[in-house]
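Have a look at the structure below, then the notes.
As you look at this complex, bear in mind that one protein chain is not there, while each of the others sits in place.
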Amino acid sequence: MNIYDIVFYLFAAITLASAFVVVTARNIIYSAFSLLFTFFGIAGLYVLLGADFIAVVQLMVYVGGILVLILFGVMLTNKITSVQIKTGTLQVIPAILGTALMAGVLIKIFTGTNWHSQMAQYPTKTTAYALGHILLTDYVLIFELLGILLLIALIGAATIARKEEKAS
Amino acid sequence: MIEQYIPIFLVIGVSVVFSMAVIASSKLFGPQRPDSEKLSTYESGMKPVGGVRERISIKYYLVAMLFIVFDIEVIFVYPWGVEFKKLLGEQGISALVPMIIFLVVLELGYLYVYKKGGLKWD
Partner (left out) sequence: MEFNTIYNNLFYLVPEIAVSAFLLLVVLADLILGNNKKLLPYLSIAGMLVAGFCVMNQMTFSGAVFSPSGQSKSFGMVTVDSFGAFFKLLVVISTILVVFFSFSSEEIKKSTRRQGEYYTLILGMVLGMFLMISATDLILIYLSLELMSLSSYVLTGFTKLKDRNSEAALKYLIYGAVSSGLMLFGISIVYGLTGSTNLYVINTLLQSPQINMLALGIAGILIFAGIGYKISAAPFHFWTPDVYEGAPITITAFLSVASKAAGFALLARFIKVTFVSSVAPSGHWLLIPVFPWKELLIVISILTMTLGNFTALWQTNLKRMLAYSSIAHAGYLLLSVAVLSNQGLVAMLVYFAIYAFMNLGAFFIVMIIANKIGSEDLEDYKGLGYSMPFLGVTFGMFLVSLTGLPPSAGFIGKLYLFIALVDANMITVAVIALLNTVVALYYYIRVLKEMFLSKPTGEPVSLRLSPLSLILILVMLAPVVIFGVYFTPVVEFAKSCITILGM
């Protein structure tokens, strides 16, 4: 067991344990907070895979943006209308059976499959260069489409958040 | 190599240990004589008024969502920025074109939000 393995198991443990809390916590605020550690652990896994830029993006967008939005959403809407937003458990046995089956199949797949892999050097400098290059050449169509997707997302958000005028 | 990340681990480790140590030591060694004044909500010397959970305008979410959208935009600009010199050498000035289109599309979105009053807080 070398240092990579230890770090990997550390981050995997953080991710799994906090994800477990996200699902099982009774109070939705606890769920939202432990989501922070899930995102953080995943960022660590990205680093181990040599995807440092993705890891930074994970921290910036998910932890810095989306999680904060979720947290404020939860904290600001919780209890305003005397409705307690809490999680509950129902249909335990069917759910366990379903997830066990799914987990079994997935474990079988991930251990039994001859994945397409090739030896690669762990990147010595940041992957942002390679990403920038590929984004502006091979995947330039995807890149421009993303611009339009973001525009649509922005307009959609503004449309939904805007107050509806009274019908005259 | 993973050795590159040792400083980051150090920072994380130090910040976790330090913050825990400070809180724990004040709990352990500080004198604790609570009274009702001390236990009340600290609001920079002002008397706290009203409930904590007030209904916040949906505009807050709009601003937060705008933040995420432009956050993602910046993330796409960064790799382009670091690679730009090389692209400029390879393709000449046309290396600018995709990014200009991308930015124009998103600035149109910014203009839209600005004109429609999405950034106004009233």
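Per-chain residue numbering starts at 1, and chain names A and B are given in the order in which the chains are listed.
Heads up, the rule we're going with is that a residue touches a chain if its C-beta (ideal position, glycine included) is under 8 Å from a C-beta of that chain, and two chains touch if they have at least 3 such contacts.
Not measured: the values here are computed from a predicted model.
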Options A:V22, A:I42, A:L131 or A:L146, residue touching the unrepresented chain: A:L146
Residue ranges of chain B at the interface with the undisplayed chain: 91, 94-95, 97, 105, 108-109, 111-112, 115-116
Missing-chain contacts mapped onto chain A: 105-106, 108-109, 112-118, 137-142, 145-146, 148-149, 151-153, 155-156, 158-160, 162, 164-165, 167
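Keep this in mind: only the chains that are shown with their structure count from here on.
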Whole-Å gap between the CA centroids of chain A and chain B: 17
Residues of chain B that touch chain A when the two form their complex: 1-2, 5, 53-56, 58-62, 64-69, 71-73, 75-76, 78-84, 86-87, 95, 98-99, 101-102, 105-106, 108-109, 112-113, 116, 118
Chain A to chain B touching residues, read off their complex: 3-4, 7, 47-48, 53, 57, 60-61, 64-66, 68-69, 72-73, 75-76, 78-80, 122, 124, 126, 128-129, 131-133, 135-137, 140, 143-144, 146-148, 150-151, 153-155, 157-158, 161-163
